[in-house]
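Every protein chain of the complex appears in place save one, which is left out.
To keep things simple, chains are lettered A and B as they appear, and every chain counts its residues starting from 1.
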Amino acid sequence: MQIRDHSQSNIFHRAASGGVLLVIGLGMLVIGWNYPTGQLTQMGPGYVPRAIAVMICAIALVMIITDITGATIAKPSKIQWRSLIFVSASMLIFAFLVDVAGLVPSVFLAVIVSMLADREAKPLSILIYATLATSAGWLLFLVVLELPIPAFWRWS
Amino acid sequence: MLRTLLTAVPITLALALPTFAQDSFPDRSLRIVHGFGPGGNADTVSRIMAEQMTQGLGEPVVVESRPGAGGTVASGYVSGEDPDGYTMQLLVGGHAVAAALYNSLPFEPVDDYTFLSTLGQFPFFIAARSGEYASIDALIEAALAEPGSIVIGHSGVGSTQHLTGELLALETGADFIHVPYQGGAAASTALMGGEVDLIIDTGTVIRGQAEAGVYDILAVTSADRWPDAPDVPTVSETVADGFDVISWTALGAPAGLPENVEATLSAEIARVMAMDEVQTQIAALGARPQGSTGAELKALIERQIAVWTEVIDTAEIERR
Partner (left out) sequence: MIEQFLMGLSVVLQPEILIYAFAGVIIGQLIGVLPGIGAITAISLLLPVTFYLDATSSMIMLAGIYYGSQYGGSIASILLNLPGTPSSVVTCLDGYPVAQNGRAGLALFVAAFSSFVGGMIGVSILVLAAIPMTHIALRFGAPEYAMLVVLGLLAASLVGTGSQLRSFAMVLVGIALGIVGADATTGFYRYVAMPEFADGISLVSLAMGLFGVSEIINNAAKRDRTAPKIKVNMRDIIPTRAEARSLGGPILRGSSIGSFFGALPGTGAAIASFMAYATEKRFSRTPEKFGKGHLPGLAAPESANNAASQTGFIPTLTLGIPGDAVMALIIGALILNGIIPGPRLMVDQPMLFWGVIASFFVGNIILLLINIPLIRLWVLLLRIPYQKLYPVIIVMICVGVYSHRTSVTDVVLTLAFGILGYLMKSHRFEPAPVLLGFVLGPLLEDNFRRTMLIYRGDFMVFLERPISAVLFGCTATLILFSIYSTIKKHRHRETPHAVKQR
């Protein structure tokens, strides 16, 4: 037997997957609207983007319809916000620091921030581990591999 | 958590305290930035120079590759860096091309730079499959007889090779079909496979096939015959008088370099360029090693920007 759940919040949840896809497709279409398309035998740069965008929108609509009217589907799994935020912060810190402050500070801070995603991590162990990881990183990337990244602040 | 962060930040800052610069230049590592991928001409020449300049300057010179948008990403980055002499850029002929090709650039191609010296100059060669055309004259004749029948493969829209082909078409009145490929190697493969009739590219791309007899080199794009290939006629002496296309590699730095820094760097570059070893290496890459003053380089670039602007305007190539 099929269970149909028509509760309000559920429809949005169900349509979410297709909905996001539709947004992407429409976005492509709108941004690429003015690209010259040409014809099939003399394709302009806009031909394929428009074709792909249209196909994405079409599939998105099909998905929305099948998801809403179909049997109960598995709900999208819960988003782990803590993980997401700290991993993102960690990588962004690295990105913003590396050109300015060099490899060592960037790696150090990135490791610390990423470890904060783990609820149970203790401050002291984080600092010790970060120091170890940064030293190992320095050894591997700058000494062994000799990547052209400065270790510390570039004096400018 | 807050405690952890608060402890970490001062430690990081303490470790990263900048050292105070002394009066002598240089006192820490320098870098040569270029806008192309690893292993290309720009990268190899950068590494050749970096190797030697490390010895001469007493500080490490590292090579940094920042590819993108025909070298303009690197140019945008370097022109924004401090003119302290620690950041240089390996410029190539494409710099002048970019100035003509791009509608808006994040930098000024001439004014944002202190030009140091050219390193090498090289022409392009025009090659076809062996035996197909007796000479460049025969080729142009065939092109004029049947417009749109001859296909030129080039290494990418807006590349110097592409524009050279367009310039050839303009000067001779021939109507070629220009087909873009992802790089000179792909265009050369297409020539070998019969997909295109002609390629215009550097000696490094063409030489292997030419020596094996697979390609005929019909002409060279420089104004005078190229010393390495004295039997190859120039385009100028055969089908398009005054034709002169030369690409080059050079070193530059952000504008506003202090005089003593500029003098030190220029002297070092001149010293390296005089070395036999370096000359052999640059020659191996197909270029003629040739230093210059900053002013000469600037004049060369300005001249080339004018030429390419005209080609792009006349051939109605789309600007970016």
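In this text, a residue touches a chain if its C-beta (ideal position, glycine included) is under 8 Å from a C-beta of that chain, and two chains touch if they have at least 3 such contacts.
Note that the structure is predicted; figures quoted are calculated from it, not measured.
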Which displayed chains does the hidden chain touch? A, B
Looking at the full complex, which residue from B:207, B:225, B:271 or B:298 touches the chain that isn't shown here? B:207
What chain A residues would touch the chain not displayed? 16-17, 20-21, 24, 28, 31-32, 35-36, 41-46, 48-49, 52-53, 55-56, 59-60, 62-63, 66, 74, 76-80, 82-84, 86-88, 90-92, 94-96, 98-99, 103, 106-107, 110-111, 114-115, 117-121, 129-130, 133, 136-137, 141, 145-149
Which chain B residues touch the hidden chain? 33, 37-40, 43-44, 47-48, 50-51, 64-70, 72-73, 76, 106, 151, 156-158, 177, 179-183, 185-186, 188-190, 192-196, 204, 207-209, 211-212, 214, 281, 284-285, 317-318, 320
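Note that only the chains that are shown with their structure count from here on.
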Whole-Å gap between the CA centroids of chain A and chain B: 36
Inside the complex, what are the residues of chain A that reach chain B? 101-102, 104-105, 108-109, 112-113, 116, 123, 126-127, 130, 148, 150, 152-156
If we count contacts the way the header does, which residues on chain B are in touch with chain A in the complex? 1, 3-5, 7-9, 11-13, 15-21, 28-29, 31, 62-64, 81-82, 84, 86
